[in-house]
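Missing here is one protein chain; the remaining ones are kept as they sit in the complex.
After this line comes chain A, so read on.
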Amino acid sequence: MPVLLAIGTRKGLWLATSADGRENWTTTGPHHPMTEVYAVAVDVRRTTPRLLAGVTSEHYGPSVATSDDLGATWAEPDHAPLAFPPDTGESLARVWQLTPGPAEEPEVVYAGVEPSALFRSTDGGRTYELVRGLWDHPHRAHWTPGGGGKAVHTVIPHPAAPERITVAMSTGGVYRTEDGGGSWQARNTGIRAVHVPDPFPEYGQCVHKVAAHPGAPERFFAQVHHGVYRSDDDTASWRSIAGGLPSDFGFPMVVHPRRPEVIYTFPLVADARRFPPQARCRVYRSEDAGESWTALGSGLPDGFWAGVMRDAMCVDDAEPAGVYFGSRNGEVYASRDEGEHWRLVASHLPDVLCVRAATV
């Protein structure tokens, strides 16, 4: 089956397609030119997957566009697909995350947005409503912007229990609802905060990305602002798995599509030096849930000074798994053998903000 790779950038969306086992790629774009594409999703719960893109025009504001023909055409509702209700006094800055809901809710799509809030769609991602329980959380007044903004950037619906949803935000940390969004609890025990006097607050951590595998839904992995963690108890507690990495700083965290113990990240030296260690472009993979890590660099360059953003790394659902990442210097690399070897798929793009891939 063909594989589609969606590449969201600072100035639009590019779509790369491979029909020969991910050997060669054909790229189209820019779709939605001159918009920041922080979020893209490939919803494979449909016969023809639906593409969703969170697009933000610097002039004309944010929106969500959908495509049911793999990007040939796009649609947006006339009225804003996603807007804060009048009583909130807030306005949407951008959509940071678009996540299809669990299989048993085929029309549900979640959107994590800036300012920090969660929205829910029940029409396949065309229109959304604010999840009030998180918005009304007493902690919200104390969530603060990270360097990129104040946003819910991660949404992980439980694969079999639709009322159970995990979100993460910068800053704020990890939150969990067990009742479909009505009430939320901070779930940051063990995650260190380096930017406030209390190193282990109840909430307020700068969590960069959280990932989980549907086959092991009680295990979570987190890349934090100086910290890499695993939870084996459904986010009740976290412990460091950064020991085998050259740095505990970075942004993405990705889980293999079929092997829940295999994870990927892209370390940077430190908050104050956001470069790959030794300027070597390397993906780090763990095959034992973070107990040990291996640098993967076959086909990746040295003398590389660009970072990889929190959503700019992903896997596909092919066999063997494909792994992809895009960098802030507009390059996109792909591995069709789970990270062993890498090839350049696209270059000279605007800085890459997000990537998502799937067989289509």
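As a convention for this text, contacts are C-beta pairs under 8 Å (C-beta built on N, C-alpha and C of every residue); 3 or more make two chains touch, one makes a residue touch a chain; residues count from 1.
The rule is short, and it goes like this: contacts and distances are computed from a predicted model.
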Omitted chain, identified by the protein name its UniProt record gives, among "Peptidoglycan-associated lipoprotein", "Dihydroorotate dehydrogenase B (NAD(+)), electron transfer subunit", "Ubiquitin-like small modifier protein 1" or "ABC-2 family transporter protein": "Ubiquitin-like small modifier protein 1"
Touch with the omitted chain, as defined above, among A:E90, A:E261 or A:E287: A:E90
Chain A, residues in touch with the chain not shown (by the definition above): 34, 57-61, 63, 76-80, 83-84, 86, 89-92
